[in-house]
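Right, subunit A next:
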Amino acid sequence: MADALLQVEGLHAGYEGQNVLNDITFDVPKGQLITLLGPNGHGKTTLLRCISGLVKPTKGTITFDGQRIDGMEAEKIVSRGVVMIPQGDMLFPEMSVYDNLRMGAYLKQASAKFEQNVEEIYTLLPRLKERTSQMARTLSGGERRMLAIGRGLLAGGDILMLDEPSLGLAPIVIDQIYEIIKDLKKQGRTLLLVEENASRIIDLAEQIHLVDTGTIVWHGGGKELESNPQVLETYLGG
Partner candidate 1 sequence: MALFWKHRDFVIFAILLGVALAFPFMGIPRFILAAVLIMYCYATVVSQWNLVFGLAGIFSLAQVAIFAFGAYSTALLGRYLEMNLWYSFPIAGLGGILFSFLIGLACLRLRGIYVALLTLAVSQMMFVLIQTDAACSALNKAINPMSCVSFTGGSQGLGDFGSFGWRAVLGGRNWMTGDYYTMLGLLVIGLIVTYLITQSRMGLAFRALRDNEELARSRGISQYKYQLLVFGASAFLTAAAGGFYAAHFGAVGINLFGFPLLLFLISMLVVGGIGRLWGPLLGAALLMSADEVFKEFSDWRNVGLGIVVLLFMIFLPDGLAGGIDKLHKLAVRVFTRARTA
Partner candidate 2 sequence: MDFFVQIIVSGLTFSAMYALAAVGLVLVWGAFNMLNMAHGIIMTLGAYFVLMWAELAGLPLILAAPVAMICGGLMGAFVYFASAHWMIKQRDFETTIIIATFGLGMAMEAGLLKLLAELFHSSPYAQPLSMGADSFLVAGVPVSYQRIIIWGAALILILILAAFLKRTSFGRAIRAVAQNSDAARLMGVRVRNVYIAVLALASALAGVSGIMLSSFKEVHPLMGGALMLKAFIVIVLAGLGNLTGALYAALLIGMVEATVKVLIADQYGFTAILILVILALIWKPAGIFGRSTVARQ
């Protein structure tokens, strides 16, 4: 595919000699929403950490916008436009909501447009505006997730990777989060989404990659997945 923004090829990774990822290959075309689907503990998070540079791959290549980024430091990779919203939010707990958002726009290109962009974030996520001077650690689970998303959006990357954005949230908050994801997709942003739950993304994603024990075992569109009960049952327990 010529218009792939992010390409992962033959990627292996692991911790202390234990392989977590085995020969992962997929790509993310510009403007699409791609999902990595699969049960917890099967390497999806490690995969995102590899792409964002927090974990070094042991083998394979990651190409972004035509240039290799595997093995680069995380802080370099984000400055190229690969932004991750990590699992568990990873907020700065002893900073205000506003300061957390400002950290999102830490890089030069983003900080110049911060004042203007933060207003957009506040319209998208009005809860944050109410809480702007509150410490991040005092937020509720849903608010934390909103803040993590807002902070990631302010970095203004070309691709946004979301690691389990619905994890641990009440259904009503999950609905809100997916409204936001739909909005982002409408704006034409490139998204890479890690999910455990198939139901939310089946109508949303252009491509779904099923990850099981560190490898991609199946891939295809949402409709194909729905019409493939065998795959659903084997890998996602129905």
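In this section, contacts are C-beta pairs under 8 Å (C-beta built on N, C-alpha and C of every residue); 3 or more make two chains touch, one makes a residue touch a chain; residues count from 1.
Per the selection procedure, all candidates are chains of the complex that A comes from, given by their letters.
Note that the structure is a prediction, hence the values are computed from the model and not measured.
**Q** In the complex, subunit A is touched by which of the candidates 1 or 2?
**A** 2
**Q** Taking the complex as given, what residues does subunit A use to touch candidate 2?
**A** Touch residues, subunit A against candidate 2: 52-54, 73-75, 78-79, 83-84, 86, 90-95, 99, 102-104, 106-107, 111, 151, 155.
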